[in-house]
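Note that this complex is displayed minus one protein chain, with the remaining chains in position.
Moving on to subunit A:
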Amino acid sequence: MSKHHLDYLEQLEAESIFIFREIAAQFEKPALLFSGGKDSITLVHLARKAFAPGKIPFPLVHIDTGHNFPEALAFRDQLAAEVNANLVVRKVEDTIRERKLTEQKGKFASRNWLQTYTLLDTIEEFGFDACIGGARRDEEKARAKERIFSVRDEFGQWNPKLQRPELWNLYNGRIHKGENVRVFPISNWTELDIWNYIRKEKIELPSIYFAHDREVLVHEGQLIAISEFIQIEDTDTVVNKTVRYRTVGDMTCTAAVESSASTLDDVINEITAARISERGETRIDDRVTEAAMEDRKKNGYF
């Protein structure tokens, strides 16, 4: 093999950096939507590389549902400081109060639906014309058909039938006033690619991605972290287990998996052997209906 050869991770990285630079060049006010999870941490890492030695030319925006893992929030602040990025935090709590929204009730009441309101308000507040997200096409069927540059109307809605054809690596980011574009620079990465890249680049992650002891509630086979955000009843089974997280979302809708994987190598071995996708295993919100994601995307969710 010639020395002028990129392996698959280097190819994916080169493509993602290219996309980041297109975003910076094509848009007036981009923003990186930062969730605190490994995918958005990888995005920050790629953005740093794309604009080095300069700083990332757009803010990190976190839509805070108020249901986050404290470890993820601490990590967010530390990372933003380390890369010297402008961090914008907008709270779903405030949107609920200001807009008099009705919160979901029930055992695992989630604010996942409501964060769309906060996101759209934030986009309007700052006039963001491009929002960069860490979605991957391997995550879910509806995502498999989404473009890397995905145009949303002024309601933030995605129309799968009216997507622009995306040819070669020509990304058309031209939009009308009021529209914005969601851009997904790691569309072509899989969960395993992300983990392998994190290992290769020695990217730091919040501790909850690795095995730790935690009090969890066992609900329909899933392990939900005990927190003030969920209702616990007398009949519930609460146990202490060694767990880790495959995805980091809200404490109410992200389940832990039993695991003793305490290093990156352990985690990668576990994922390679795993027979369940990360969304299927740990996202309670996707279990509701087959078309759950398609519906949420159409409504302005990522």
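One rule holds in what follows: a contact is a pair of C-beta atoms (placed from the backbone, for glycine too) under 8 Å apart; a residue touches a chain by one contact, two chains touch by 3 or more; residues count from 1.
Quick note on the criterion: contacts and distances are computed from a predicted model.
Participant: What is the missing chain called in its UniProt entry, if the choices are "Oxidoreductase with iron-sulfur subunit", "Phosphate ABC transporter ATP-binding protein", "sulfate adenylyltransferase" or "Ring-1,2-phenylacetyl-CoA epoxidase subunit PaaB"?
Facilitator: Hidden chain, UniProt protein name: "sulfate adenylyltransferase".
Participant: Check the options A:D7, A:E125 or A:D265 and report the residue that touches the missing chain.
Facilitator: Of the listed residues, the one touching the omitted chain is A:D7.
Participant: Return the single residue from A:Q163, A:S207 or A:S262 that touches the missing chain.
Facilitator: If we include the chain that is not displayed, A:Q163 is the one touching it.
Participant: In the complete complex, which positions of subunit A touch the hidden chain?
Facilitator: Subunit A touches the chain not shown through residues 1-2, 4-8, 10-15, 17-18, 21-22, 24-25, 48-55, 137-138, 141-142, 144-145, 151, 160-161, 163-170, 172, 174-176, 187-188, 190, 192-193, 274-277, 280-281, 290-291, 294.
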